[in-house]
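Every protein chain of the complex appears in place save one, which is left out.
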Amino acid sequence: MDLITMDDLTNDESISLLEDAMKLMPVARGLTHLPLLEGKVLGNLFFENSTRTRLSFETAMKRLGGEVLNLSEVGSSVKKGETLYDTMQMIEGYADIAVIRHPRQGAAQYAADAVEIPILNAGDGAGNHPTQTLLDLFTIRQGHGTIEGLRVVLVGDLRYGRTVHSLSRALSRFGASLTLVSPESLMMPQEIVRDLKSDGCDVSETSDLISTLPSADVVYMTRIQRERFPDEAEYEKVAGIYTLNSQDLTSSHSNMMIMHPLPRVNEIHASIDSTSHAWYFKQAFNGVPTRMALLCRSLGVQIPEVIN
Amino acid sequence: MDLITMDDLTNDESISLLEDAMKLMPVARGLTHLPLLEGKVLGNLFFENSTRTRLSFETAMKRLGGEVLNLSEVGSSVKKGETLYDTMQMIEGYADIAVIRHPRQGAAQYAADAVEIPILNAGDGAGNHPTQTLLDLFTIRQGHGTIEGLRVVLVGDLRYGRTVHSLSRALSRFGASLTLVSPESLMMPQEIVRDLKSDGCDVSETSDLISTLPSADVVYMTRIQRERFPDEAEYEKVAGIYTLNSQDLTSSHSNMMIMHPLPRVNEIHASIDSTSHAWYFKQAFNGVPTRMALLCRSLGVQIPEVIN
Partner (left out) sequence: MDLITMDDLTNDESISLLEDAMKLMPVARGLTHLPLLEGKVLGNLFFENSTRTRLSFETAMKRLGGEVLNLSEVGSSVKKGETLYDTMQMIEGYADIAVIRHPRQGAAQYAADAVEIPILNAGDGAGNHPTQTLLDLFTIRQGHGTIEGLRVVLVGDLRYGRTVHSLSRALSRFGASLTLVSPESLMMPQEIVRDLKSDGCDVSETSDLISTLPSADVVYMTRIQRERFPDEAEYEKVAGIYTLNSQDLTSSHSNMMIMHPLPRVNEIHASIDSTSHAWYFKQAFNGVPTRMALLCRSLGVQIPEVIN
């Protein structure tokens, strides 16, 4: 099973993965040693920088007894002009499954078409990042018990941010309402907004973050990523436009969750870290159990009903 | 046991390694988990870029239950001016066996002389690359059942290409006939041709690739490597001189094998990939079982007669 976009999963399949992930929590925390993937090899192909995604896949595989091959552009044949097709043929010979992050949109699908081993998209340029969406959904369910009926505020770069593109569609499918907060130059692409609405999602757009806080169940902050901007001047205009500190949260529900795919630069002030609103570090950790569930599913390995 | 050049192995020892490699195929494919090297540590020392060689050694070790330490020039003490002698003393303390790739000819032998753990040469400048030769021999036997009596065409940079130097001597020893195809500036060094002939090998030289195709059993293409040329202008004259596409193969035997150590740039057109002539991806995979066999041999670990 490949995972290139969230559209590769039905709602039931997504929920089933999240339930597997919940079962795997003691393994993810290192409390239980469960070598379900012993003898399996994961190719971790990162043609673009990453820390959390790469390391959480690596931890997920290793805590399940599997092995990891790391390949980055540094020190590889990609520099000698090798095509992605040829690189994938090689990896298919050396690994049982591969994760790929690539700066070019569509690269993960191309890689999946080139080989028969399962391919998991870990971000393809401005395209998709479905494993981030899975861990985000997992985290919201952890905090609120459900996704249906929640009001989720997505904040920041909604134009170039692949994370919020995947996430908004998934939240819509699970019955959340969405508030989209961005400066005019970074609004959510209108075809996505149109799709969300035609799916029956309650969507509103604004550039004012503070006004959305009293009714929010989840505030999903994002970093405005310099590397996605075609023009540096355009970046400078909007850098640092949305920030939250603990004083901004006085009107919020006590169980309002603040999330962030990390790394943050200054979007969330450290004064929030010690509040009950801070979910972003738990969210980063949740990459481990969700990716464990996905690795097992893709490799056809059954997760035991009860894990002690 | 060190492996620095193919001369370190008798024909019988080579054949025995290839037979071990054949037995290990299910382990190399990940179909069987056989932790023969559990508790062993491989030092993977790459002072020059590599992808296939590094990763296939890593996969070989890990699929056999062993551990791998990766060391490259980036982020290491080599930058602080450490000698290879001192680096090897360190590695001997941390690993049970080491693979070394180094830009300087003779470096692998130097490393082997410096320590007592087994050293496997993974390419030393324009010198040798014996594990590539082993996997090439394995692949030819896989395709034709034997090496004796085959007509093998070696194509491209025969002057600087360490791969074809090692391979031509080995093919000669196993009774193949050789056709050497290169531009004048990249001909096989005359002392090697002389040695081949005095070994009784049937060797011919030409610059015309197409004329060799009807009678070839194996066509071994190579990349003309920019990094081996002392002079950029000399490189530009011959870059891209030999290419094959599926239409060139109409006169070939149906079981003619096209091989390439990879990465290819444009030597072999993608139209060949789906033909029965395309052996280069299988060849890359074959690095795993052959290097498994070699790791076991060098570490004194017996391979079971029957592997299920």
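Going by the order they are written in, the chains are A and B; count residues from 1 in each one.
One rule holds for everything that comes next: a residue touches a chain if its C-beta (ideal position, glycine included) is under 8 Å from a C-beta of that chain, and two chains touch if they have at least 3 such contacts.
Predicted, not measured: the structure shown is a model, and the values here were computed from it.
Check A:Ser56, A:Thr212 or A:Thr290 against the missing chain and you find that the one touching it is A:Ser56.
By the touch criterion stated above, the residues of subunit B touching the omitted chain are 38-41, 67, 69, 71, 74-82, 85-87, 89-90, 92-96.
Although one chain is hidden here, its contacts on subunit A can still be listed: residues 30, 33, 46, 49-52, 55-56, 58-59, 62-63, 72, 74, 223, 262-265, 270, 281, 284-285, 287-288.
Methods note: only the chains that are shown with their structure count from here on.
With each centre defined as the average position of its C-alpha atoms, the distance from subunit A to subunit B rounds to 40 Å.
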